[in-house]
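Take a look at the following structure, please.
Removed: one protein chain of the complex. Kept in place: all other protein chains.
To keep things simple, chains are lettered A, B and C as they appear, and every chain counts its residues starting from 1.
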Amino acid sequence: MEKLAEKRVIRDPIHGYIHIEDKVIWDLINSKEFQRLRRVRQLGSTLMVFPSGEHSRMMHSLGAYEIARRMINEVDDIRNTLTEREKMVLMVAALLHDIGHAPFSHSFESILSCKHELYTAQIITGPSEVANVLRNIDENLPEEVASVIDHTHPNPILSQLISSQLDADRLDYLLRDSYFTGVSYGQIDLDRILRTMRVKNNKVVVKRSSIYTVENYIMARYHMYWQVYYHPNSRSYDTLLKSIFTRLRDLYSENEDILEQYPMYRELLTKKRLSNEEMYLLDDSTCMYSFSLMRRSKDPVLSDLAGRVLNRNLFEYMSADREEYLINECKKKGYDPRYYVVKDHQKQIPYLPYTGDGSDNIYVLMDNGTIEELSNVSQVVKSLSTINEQDERVFYPKEIEL
Amino acid sequence: MEKLAEKRVIRDPIHGYIHIEDKVIWDLINSKEFQRLRRVRQLGSTLMVFPSGEHSRMMHSLGAYEIARRMINEVDDIRNTLTEREKMVLMVAALLHDIGHAPFSHSFESILSCKHELYTAQIITGPSEVANVLRNIDENLPEEVASVIDHTHPNPILSQLISSQLDADRLDYLLRDSYFTGVSYGQIDLDRILRTMRVKNNKVVVKRSSIYTVENYIMARYHMYWQVYYHPNSRSYDTLLKSIFTRLRDLYSENEDILEQYPMYRELLTKKRLSNEEMYLLDDSTCMYSFSLMRRSKDPVLSDLAGRVLNRNLFEYMSADREEYLINECKKKGYDPRYYVVKDHQKQIPYLPYTGDGSDNIYVLMDNGTIEELSNVSQVVKSLSTINEQDERVFYPKEIEL
Amino acid sequence: MEKLAEKRVIRDPIHGYIHIEDKVIWDLINSKEFQRLRRVRQLGSTLMVFPSGEHSRMMHSLGAYEIARRMINEVDDIRNTLTEREKMVLMVAALLHDIGHAPFSHSFESILSCKHELYTAQIITGPSEVANVLRNIDENLPEEVASVIDHTHPNPILSQLISSQLDADRLDYLLRDSYFTGVSYGQIDLDRILRTMRVKNNKVVVKRSSIYTVENYIMARYHMYWQVYYHPNSRSYDTLLKSIFTRLRDLYSENEDILEQYPMYRELLTKKRLSNEEMYLLDDSTCMYSFSLMRRSKDPVLSDLAGRVLNRNLFEYMSADREEYLINECKKKGYDPRYYVVKDHQKQIPYLPYTGDGSDNIYVLMDNGTIEELSNVSQVVKSLSTINEQDERVFYPKEIEL
Partner (left out) sequence: MEKLAEKRVIRDPIHGYIHIEDKVIWDLINSKEFQRLRRVRQLGSTLMVFPSGEHSRMMHSLGAYEIARRMINEVDDIRNTLTEREKMVLMVAALLHDIGHAPFSHSFESILSCKHELYTAQIITGPSEVANVLRNIDENLPEEVASVIDHTHPNPILSQLISSQLDADRLDYLLRDSYFTGVSYGQIDLDRILRTMRVKNNKVVVKRSSIYTVENYIMARYHMYWQVYYHPNSRSYDTLLKSIFTRLRDLYSENEDILEQYPMYRELLTKKRLSNEEMYLLDDSTCMYSFSLMRRSKDPVLSDLAGRVLNRNLFEYMSADREEYLINECKKKGYDPRYYVVKDHQKQIPYLPYTGDGSDNIYVLMDNGTIEELSNVSQVVKSLSTINEQDERVFYPKEIEL
């Protein structure tokens, strides 16, 4: 792997420094597709509740890369197990794992025809600056990196380190979202997890002595979901965004001329799938600017919804069984329930043992050298894995004054 | 002052919580002009060097308000000296002191015809939602708040607490910029400063026992300037932005049709001063979206500069005496030096004693009850106030390959 | 309540400052019995595993007081419910709740004839400087303060705030032990707990919206116990201390002359209960100095054990079912199993609902105004309350080389 003449660092409150030694990493960071991630926030709608959580997907991507780099450098088993090529593939995959994310990801996928994972693969395999950087090293490198992200790489360890129930992605975002929102729950003990990580029987495992650390991580993740990511006001904002895009699609199906007013959504409304260049043009700024155009629209629904998004005039919420009642009330007050009464359902299981082929599980290395699935050896995780907390609500405009 | 039925809080990593008890504060926060500050970053160009410093002017404004609120609640002398009306005016002024900031403030003022202070006064006095909230309380309240910000309020203490060499604004931004960029220099001791703040002879002073704390604050500010705000790569980005706006003006003076391509700058290019509604539409998203349009412009200069901004392809720099040489090299390589060779000069004095009427000074309450200007009683500050560090550089595209 | 002429503060990394406004609090802090707590560490044996956790019981006592003070000042319901007298009693009880602790508390109680709670009551009711300070205010004040600590005060809220499953004591020690040991688990969200604390039906409750915060606190406590307080090496040190005191008692029962060598233990070995002045003389220094005398004892067992304590030559451990085997091995190698084979059993239940009269429970204020016991409304706590983790080990000298 070609090294940089001089190591580079990027300052980061979570990891102190992001360390960059390899030319391929530096070149990928400077690609236009990666630089786009500066303009896409990690936490879209959550900003309505925790307004200081304004960090970009770029910082999270750099953080996930830094954790992957530390895994390779600090975990002896990983350093000794992986080939030099696999190490490079791992770091690249960590850096690029979110590169296909649209702005306001969850809401946006309702209007995009396909999921961010597909765009991630498409950007990595090109045509793109990212793909050029990778192909310059090896013709097959883009496909190999993509295979780690979609879990088809022959070495399962790579995928496990990037995306499983205990991986570089989650470890970074819990720490990062916690730091920037000011919420303390996500303060997991990364150093100890790295220190007790081992590779055994072709699986990434943690030593028995770290079981409390892993329990703590499971709880941290669970609490971050309910307290931050699934906060009702955050979901309220998401429902506003979904209604905006639903309304936009409906207006377009009535009259295609609307494209002239919102040129940034031309391809989105007319095509099944965006090209990489079209994807490059989609970022938070594009959306926010489009909302400020929509606010001045002649369509009263679009205008009202966009104004709410811009000025944080959120929907209220009730338990989901009041949906019918709210639909009636909205109709009475002149609010079209297709856009103004939105049901949203979320659930979160603290830990899922035995899913699919088990590759997603967390495994523990016992003192006697055997490997156990986490919930078999942690009373806490076993009891938590029986929990399936659900939350269903229906959102509506407070102006209907019930 | 009307209180909220239930106190509200906003989570903030710097202050733990922002506490809101007064209805006027809550209503101002929910005004559209204040919500615009969500979409204007505190540190524009600095993000090129410290990419995690993505916090908005809204968070800083809330933080400055929270410090003002704490001054009123925790500093006995302030609580006892100010009238209830003055307390409210102080908190409102702290909250709104940056409301007139355009995106990328420093660069943008080169294209705006007037300074952000003027827009701040204009938004506060209206017409605006902000002004409506204030006038609902008292017909003269908007003007009184504005007078604190422009230092003409009859009670000089109010202006001193909001903008002097030791004020709610600076105290918040040093702490905040430090936390979000991950740079340690700004970690000043806010609690101790508040604890030893007094009012004496109609001046805000700090007790002698806190002199080390104030010295530390002076150094923190000095270091944040050179290390963060005036970092060469940050200034490099600023020069790119300035060149973009210069080019835009030049294109407009050649052919006014350009307005059709960049409708968001219509008023900016044709008017002396923006209305509040026009100002409301200007935010980071507007600029970033305009750059993505410019990147596809037929004008090669505009297109090149916009692409540099979007993809962080920064200018290099040299000492200022090489300007002529660089102009020649640029010409040879086909780069128009009007936009591609930009000189930038910055200076920073750690502490300025005896400026103007002295209202800006930091004063120390001695053990014997007398008041002394800081540099008279601190050997450290006295020696630092003799420093006048300057830095002049000239920026140019690295593609000219010298 | 008499106020200090000038408020005082004590710097503290956990709370920023400890604030002291009342003369009684300041006088109690300056009593010799309180100053003794400087010389008694909060975490005795834990220092063998987390050697930076060297904070004293004095700092923890000040911290518990500061949380009680904040409860009174920041929780409206508490401020409005308690009388001025009750507020003072609450703060004093928080400050003094640990004043009867001997050094190395857990181990020392094996040689002391009675528990630290009894000494706490004895010091508070006097004769003592503490009692003098209190009686100067009111003849019955010492007994009233003691009644809060032993849960017999007529207002149950006071005891609940000082010692229940969610109280000023626990809130401080989790934060403090976590900070000083460098272990992250104890980072609970004190601000949010205080913010959502209410008094309802003569019970302290937390609002439903804080249920995740309380779950997080329950887990934090559980993890601190297993990872820090009950760490095997910490218990190994405890067993050494117990063996030392057992040996000392045995030597004394053989020959009372041993008192001359260890004058600091005269009363301890000859009396049922120490006077307050005798208790005052017992601190960590006394013990450590006695160990350095014992290290030079002619009794080989006492000398060996004391040397192990001083130089951290800890016992090894095995699962408890190997006790008989270890007794035999020790005998073979010449180690007296009465002192060299020590069984230790610990258990920890994350949360105990429905104990005794329920005064110890954590209660939740639901959105509809009803009160529910925590485990009835938290799936997480319900599942955790079924856990009863136990750990039994037997400790032995590694020199027997099995």
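Following the convention adopted for this analysis, contacts are C-beta pairs under 8 Å (C-beta built on N, C-alpha and C of every residue); 3 or more make two chains touch, one makes a residue touch a chain.
Just so you know, these numbers come straight off a predicted model, no measurement behind them.
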item: Residue, one of C:Pro127, C:Gly182 or C:Gly334, that touches the chain absent here; value: C:Gly182
item: Residue of A:Lys23, A:Arg135 or A:Arg195 in touch with the missing chain, whole complex considered; value: A:Arg195
item: Contact with the hidden chain (one of B:Asn136, B:Asn202, B:Thr370 or B:Thr386); value: B:Thr386
item: Residue touching the undisplayed chain, where the options are B:Ala68, B:Ile99, B:Ile188 or B:Leu240; value: B:Ile188
item: Contact residue for the chain not shown (choose from C:Leu47, C:Leu269 or C:Ala320); value: C:Leu47
item: Contact set of chain A toward the excluded chain (per top definition); value: 9, 16-17, 191, 195
item: Footprint left on chain C by the chain that the document does not show; value: 10-14, 16, 30-32, 35-36, 38-39, 41, 47, 49-52, 54-56, 58-59, 62, 179-183, 264, 281, 283-289, 292, 310-313
item: Sites on chain B contacted by the missing partner chain, in the whole complex; value: 184-185, 187-189, 212, 215-216, 219, 222-223, 226-227, 350, 379-380, 383-384, 386-387, 389
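As a convention for this text, only the chains that are shown with their structure count from here on.
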item: Inter-chain centre distance, chain A versus chain C - centres from mean C-alpha coordinates, in Å; value: 43
item: Whole-Å gap separating chain A and chain B, where each centre is the average of the chain's CA atoms; value: 32
item: For chain B paired with chain C, centre-to-centre distance based on mean C-alpha positions, whole Å; value: 49
item: Residues of chain A engaged with two or more neighbouring chains; value: 183
